[in-house]
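Step one of this worksheet: look at the structure below.
Removed: one protein chain of the complex. Kept in place: all other protein chains.
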Amino acid sequence: MAAVSVRDVSVAFEAVRVFDGLSLDIEQGEFVVLLGPSGCGKSTLLNAIAGLLDVASGQIFIGGRNVTWEEPKDRGIAMVFQSYALYPRMNVRENMSFGLKMAKTSRPEIEKRVHQAAGLLQITHLLDRRPDQLSGGQRQRVAIGRALVRDAAVFLFDEPLSNLDAKLRNELRVEIKRLHARLGKATMIYVTHDQIEAMTLADRIVVMKEQKIQQIGSPAEIYGRPSNLFVAEFIGSPQMNFIKGKLEANGAGLEFVSGKRRLPLSRYQFTDRPSSGQEIVLGVRPEHLETGEGGTWPGFQIDIVEPMGADTVIWCSDEKDTIQVRTSGNRKITPGERLALGIDPTQVSLFAAESGDRL
Amino acid sequence: MDTVSVPAPGFGAAISPRRRRMKTRLPAAVALFPTALIVLVVYVGCMLWTVRLSFTSSTLLPKLDWIGLAQYNRLFVNDRFVTSAENIVVFGALFIAGCLILGFLLAVFIDQNVRGEGVLRTVFLYPYAMSFIVTGVAWQWFLNPGLGLQKLVRDVGFDTFTFDWIVSQEMAIYTIVIAGIWHGAGLTMAILLAGLRGVDEDLWKAARIDGVPTWRYYLSVVLPLLRPMVVTATVLLATGVAKLYDLVVAMTLGGPGIATEVPAKFVMDHLFERNNIALGTAAATIMLITVLAVLAPWVYAKYVRPQGRRA
Partner (left out) sequence: MNGVEPRGPRPRRVTIARTGLYAFLVSAALFFLLPLWIMVVTSLKPMEEIRRVNIVALPATVTFEAWAKAWSSACTGLECNGISVGFWNSVRILVPSVILSIAVGAVNGYALSLWRVRGANLLFGILLLGAFIPYQVFLYPLVRIFSTAGVYNSLPCIVIVHVIFGLPTMTLLFRNYYAGIPIDLFKAARVDGGGFWTIFLRVMLPMSTPMLVVATILQVTGIWNDFIFGLTFAGRENLPMTVQLNNIVHSTQAELAYNVDMDATMLAALVPLVVYFVSGRWFIRGIAAGAVKG
């Protein structure tokens, strides 16, 4: 039984359909990230699951229960917001216990839960302070604490780290991951536009674009076998390199041809039956390019070298394409040098030029 | 704010920086001069002169003698003045409370995604655009026992219905309160609604997830956030209370008898009709002191006390 099941859901905003028949199943204990650029509908989906938005059609199940018509407080969920949304005139303790008070939980039970959550998040010393006396990171911990005390089965996070600076973001990211591990059975649905958060936190990532799901898969799958051009482009930093070309059949099988360059594709795993003569795009990640001797694609000239410490990113180009290559930081490279690139066909991704789908 | 002083071409180092600064600021000072003059002559000078006159025995024309606090003594045994003081306190309390409560309720209810929000807002706010004379005339008309509400209800069948507050000694002041609230609640609503719109949207979402009922949300979460707006509205309303004059003149002319006398009217009557300048200015001085006494704590709280956190 899935922890959260979205079945054929459509949401409408003032006569505009935001989704149409979207379906998604999330298993218990999973950490699922909804990833995509702004406007892709990920927050809308989250709000619909929470019950803050009505669905125009379809159903939502949480823990096997049909909650499509239930109020948010009856769905067994807890939520953490980007702007923390802490009750401004109450102190931390009151913030964390307000929901429980509304549910008429007993005083000792409230105390117990508040202390537990505060301990887990290391905010016990802040219990008597008010939100305006806390830093951004502390406020977000309190917001998470408020969600924790609800003892919910499903936790929803709406871009909780976007308001924090980079250092805090990294800290809290690890804390959230630790929290998920400690809470065992808790299912977490997390919305973000940051692919690093998605890759590091998720058991599965749901990549969305323009209110449609592009791909669902583990971080490794999404990274290694992106199902379309958009996903390939969105994930990975530095970005995947794209080279336009064609498929040609020669004696041994299919080949990728782009200008003077050829790459035999006999070892490539096709998901779809390709056809010769098809226009395609070859995608290869900067770290999957070889720059040693014997590279099958010579003639690239190095334009810019970006030393990043552990790695170095090389920008090189020929008349047609510009390629980024990631290599070890120890190598000595100078701009103007000539480079031959080697590509392993099992590491590339091929996409149909028109549809963008993976071949 | 820094002003950048750039020397004109060809300007040598003949003038010291300080004098140069003063020279560039001269037009600004000149531009402010008329206002400075007005502030000095009117806002300070006339006020002081009024106070000075209250210590005299002027009747029709000002006479600069000195009789100490005699006029004030007369004031406190003057029926009209005492009644006006009582009236203004009653009116002030009820008017401010009424406007705040009604304004708050209207703002909150409109904030609930109701249909026709724009129309409703227009309807609630238009009275503020009306002159107090128009307001007073219309309400006096409506509350007139022989022609207005009482007659209407009686015509419908309730023969014994009486609503003759406006001609009753004890109740007349409350008719002024009603008209006042009618005039000012819309403004209060507009101010509070602006405050409501500034509340973080996610707060409402968090409250829904916490299962907080709507009324509790507004009372415990939103209202504390609205405090600055409430203060602003209260200050505005209070200003109107002190100045209450037009409405009374139009509605009841201070009557029946002196039942709806207010200090402003007392002053005006004595200055211009009853030819008793000294008594009038004495009453005006009392008004002044009261206003200053009420203002001082607010000014203190707003401008003097906040340490560090300057708005």
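Per-chain residue numbering starts at 1, and chain names A and B are given in the order in which the chains are listed.
Methods note: contacts are C-beta pairs under 8 Å (C-beta built on N, C-alpha and C of every residue); 3 or more make two chains touch, one makes a residue touch a chain.
What you are looking at is a predicted structure, and each value in this text was computed from that prediction instead of being measured.
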Full-complex contact with the absent chain, from B:187, B:221 or B:259: B:187
Per the touch definition above, residue among B:57, B:168 or B:232 touching the missing chain: B:232
Sole contact to the chain not displayed, among B:50, B:87, B:175 or B:260: B:50
Option from B:85, B:110, B:172 or B:221 whose C-beta touches the chain left out: B:110
Missing-partner contacts on chain B, residue numbers: 1-6, 8, 24-25, 27-29, 31-32, 34-36, 38-39, 41-47, 49-50, 53, 62, 102, 105-106, 109-110, 112, 114, 120-135, 137-139, 141-142, 147-149, 151-152, 155-156, 182, 186-187, 190-191, 194, 214, 232-233, 235-236, 239, 242-243, 245-246, 249-250, 253, 263-264, 267-268, 271-272, 277, 280-281, 283-285, 287-288, 291-292, 295, 299, 302-303, 311
Residue numbers in chain A that touch the chain omitted from display: 54-59, 66-69
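Just so we're on the same page, only the chains that are shown with their structure count from here on.
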Residue numbers on chain B that touch chain A, as the complex places them: 200, 202-203, 205-213, 216, 220-221, 224-225
Residues on chain A engaged by chain B in the complex (per definition of touch): 47, 50-52, 71-74, 77-79, 81-89, 98-99, 102-103, 146, 150
